[in-house]
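Apart from one protein chain that is not included, each protein chain of the complex appears where it belongs.
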Amino acid sequence: MELDVNGTRHEVTVEPRRALADVLREDLGLTGTHLGCEHGVCGTCTVLLDGEPVRSCLVLAVQATGHEVRTVEGLADDDPLPGVFAEHHALQCGFCTPGFLMLLRGALDEDPTVVDDDDRLDALLASNLCRCTGYEGIRNAARAAGTRPD
Amino acid sequence: MRGDDRLTRGRGRYTADLRVDGCLEAAFVRSPVPHADLLGVDTTTARTLPGVAAILTADDLTDVGDVPTMFGTDDSPPWRPLATDRVRHEGEAVAVVIADDRYRAEDAAAAVRLDLHRRPGHAAPGRADRLYPDHDDLALEKEFGPPVADTTWQEAHVVIDSRYRQQLLAPTSLEARAILVEPGSPLTVHCSHQFPHGLRTGIAGALGLAEDDVRVIVPDAGGAFGSKSPTYPEYLAVVAAARDLGRPVRWVEDRTEALTASSRGRGQDQHVRIAADVDGRILAIDLQVDADIGAHPLGAALPGQTALAASEAYAVPEVHATVRSWFTTTAPTYAYRGAGRPEAAYAVERAVDELAAELGLDPAELRRRNLVRDFPYDTPTGRRYDSGDYAACLDRCLELLEPDRWRGERERPTGVGIACYVERSGGEPGILEEYGSVTVEPAGFTGRVGTSSTGQPHRTVFAQLVADRLGVPADVVDLVEGDTGEVPEGHGTFASRSTQMGGAALAGAADALIDEARLQAAARWGLSSGDVAWDKGVLRAGTRELPVAELAPLHAEHRFTSPPAFPYGSYGVVVEVDPDLGAVTLLRLVAVDDYGTVLDHTATHGQTLGSIAQGLGQVLTEGVVLDDEGATVMPDGLLDYLLPTAAEMPRDLRVDETAVPAPDNPLGVKGAGEAGCIGVPPAVVNAVADAIRPLGGDPSRLRMPLTPSVVWEAMQP
Partner (left out) sequence: MKPAPFEYATPTTLDEAVALLGTPGARVIAGGQSLLQDLRWRRTSASLLVDIARIEELRGVHDDGDRVRIGARVRHVDLERGAVGGPLGRLLAATARWIAHPPVRSRGTMVGSLCVAHPSSEWCGLAAGLDATVELVSVRRRREVTVADFLRDSFTPAAGPDELATALLVPVLPEGTRVGVVESRRTHASYAHVAAVAALLPDGGSRLGLAGAAPTGVRAHAAEAALARGDDPGAAAAQLDADPREHPHAPIPYTRHVAGVLVRRALQEAS
């Protein structure tokens, strides 16, 4: 099958049962996408599929054929999100970070004002789990990313 | 923080990210029931499935030693890496499949047939029908402090008598356990772990190897919170498989395993009695803990931490605590953030609040009358509190909380609650030492320390500490930890010990390096070392100067030892209760902690917030649900075991610190890793109790987690 990841087309042979997350990690070596629960709850495996955030543990790789996959490795060099996450201490162990970055990248691309309203922001961030930070740094980083031109 | 630029670009290297040629994958066959005789393991079909390299059962591990317990008993029953003739908890490992791919390993694991004869299970602490033929179900019983005199209870103006439950919690680091073993000499173990030197000892001991024949490396680690310090049975099974097959093998725990088979925290039934006089002076505290420690004594002695803390922040003449640790047919109960101290703070601070209600006294005033004021202070159960100004901390908390602002007419029932705590950081005898070294390299300095980050910014804080000590920029200091091949000894990261013990060791090593450099320069110049000054990495005497790099290789070590330290804090919470649904909303949360001298406020702030979130988890949403026999009732994983999300965090969050230096520490520091999860639960429950009391609610019916149904039921007449 063909898989279009971060602008590169890959030819891979995989079983239909293989999750997109496993193909990204094990077959393509893109280990920035993590697996934390494998049932769609924690969000560490969040990637963009045609620009929309999805759980790559709940998408089969074969379902992603014909669609554009974007992972944390595919964030633009000048994407402000990684920098604001570091600046606002939005991470400790860093395991959840790629998932939050992709969740926010997808949401900000769709509507940059989503981070300006506390209720909308919390509803968005509640998609993913972080066990280290208590979320304050993540909230602050998200707000900062929204106010910067990208 | 150092490393954030990697982690935010997807360039972290967690154990499951490591690429080793020819690496095989392990999947475990686990007991589906809490308790049964294991009559047979049939691997016939499973062995024929594609991709399977081996299937190991207990019979294949007879030359592997027992699983070491961390806080066990003197007389612990043997614990085998794979179950032999009995399974004693759901998820106990019975066999391990090694295959070329995790999918195929799980296919084979599913095809292994277990012949099990069910036995009754028991989830609650108490005597059952002998989980071990040669051991009582009471694994450990211990008493702390002299018993409270009968006359004290008889003559007291008021006695509070309350029972509480500390529910079992799943630590739930987002990266579950993970290990990758490369056979050879040395055997190289990559593992997400808090205590690499302990794991080295555990593996070497079980496999009959010298410690030097085992190297443990901790790559990036995705959280631990106390749960990743043991030598788990699965680790020994994976090591044995790699050894036997001569191939690298990894095991990446999945969430189902983490929620059913891995260690849990808390797990106590508590009975607390407090006697007080008419002015609210506390005369006595008696705390009885019955702990459900699970099927193996991994943390049997940990509830002793609760007993030791039974005085909390108060100068009480008579304090007595008993601990009984009971075997139960569940996964082992072990350390989880706070490890014994949150349990003590909850029992005492809930009961103190009930005392205030009984006496009609302001809860803050009642506490103020009883706080310890003179240091050092020896508690009746055996602690020596080192230092502090507990009253100043409480006052600061009240300033930020503004309790009076929330009184009076409000749309929904509103309550204010506070809690004070004292905890212990640094560890207990046996780990109250740490290794640090500083080496001069041609390009700068390397610090080495025996701690092991699982997400804490050690590389930033410790490099800065060494740099400050040496008077050099932090960017010329490299920091190495979490590798037994690089750091000769160490006690790891838990018990809020890293900066207190490891930081002090590094500071001592840096000082020793300066002394050694001055000695060597003096010898070169024919002077005495007193004539040579250290000036930001340059040695000077009169007009002579010598950059320290020219003395390379130069190396100094320091082993720091000290008594434990006692951080403390005051927490305040304002809650609003939905009168119809019972749902609790936090309107404000105040945390004022004293960690002694703080080296890096950003780092301690992060620890405080993260621990607060875990405290909110315990008090509001989290709890392992078991049936009476000990089987988990969480079919939907993290949709049943609910971690707080961003939307559960209070928006009005006020975090502050007081800073009374620790007298036994050269840096003045105390540990900062655990505070929030200790202070938050009692403060929140006290606030909810305050909210429902005027409605005729019964606070004694409140139990954690405070789900809406629990609060609603407590509000019913």
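Per-chain numbering from 1; labels A and B assigned in written order.
Criterion: a residue touches a chain if its C-beta (ideal position, glycine included) is under 8 Å from a C-beta of that chain, and two chains touch if they have at least 3 such contacts.
Note that the coordinates shown come from a computational prediction; the quantities given were computed from them, not determined experimentally.
Trainee: For the full complex, can you list every visible chain touched by the one that's not shown?
Mentor: Per the touch rule above, the missing chain touches A, B.
Trainee: Out of B:Asp4, B:Asp254, B:Glu433 or B:Glu516, which is the one that touches the chain we can't see?
Mentor: Here the residue in touch with the unshown chain is B:Asp254.
Trainee: So that we can see where the missing chain sits, which residues of chain A does it touch?
Mentor: 15-17, 19, 22, 38-41, 43, 46, 49, 52-55, 57-60, 62-63, 103, 106-107, 122-124, 126-127, 129
Trainee: What residues on chain B make contact with the chain left out of this view?
Mentor: Against the missing chain, chain B presents residues 102-103, 106-107, 110, 254-256, 580-583, 621, 625, 633, 635-636, 639-640, 642-648, 707-709, 712-713.
In the analysis below, only the chains that are shown with their structure count from here on.
Trainee: Chain A to chain B: how many Å between their CA centres?
Mentor: Centres of chain A and chain B (C-alpha means) sit 29 Å apart.
Trainee: Quick check: in the complex, which residue numbers of chain B touch chain A?
Mentor: 1, 3-5, 7-14, 16-17, 19, 102-103, 172-176, 220-223, 225, 252, 254-255, 454-457, 602, 605-606, 609-614, 636-639, 643, 645-649, 651, 653, 676
Trainee: Which stretch or stretches of chain A touch chain B in the complex?
Mentor: Contact set of chain A toward chain B: 15, 17-18, 22, 25, 29-39, 41-42, 44, 71-73, 75, 81-83, 85-86, 89, 91-98, 101, 118, 121-123, 125-126, 128-139.
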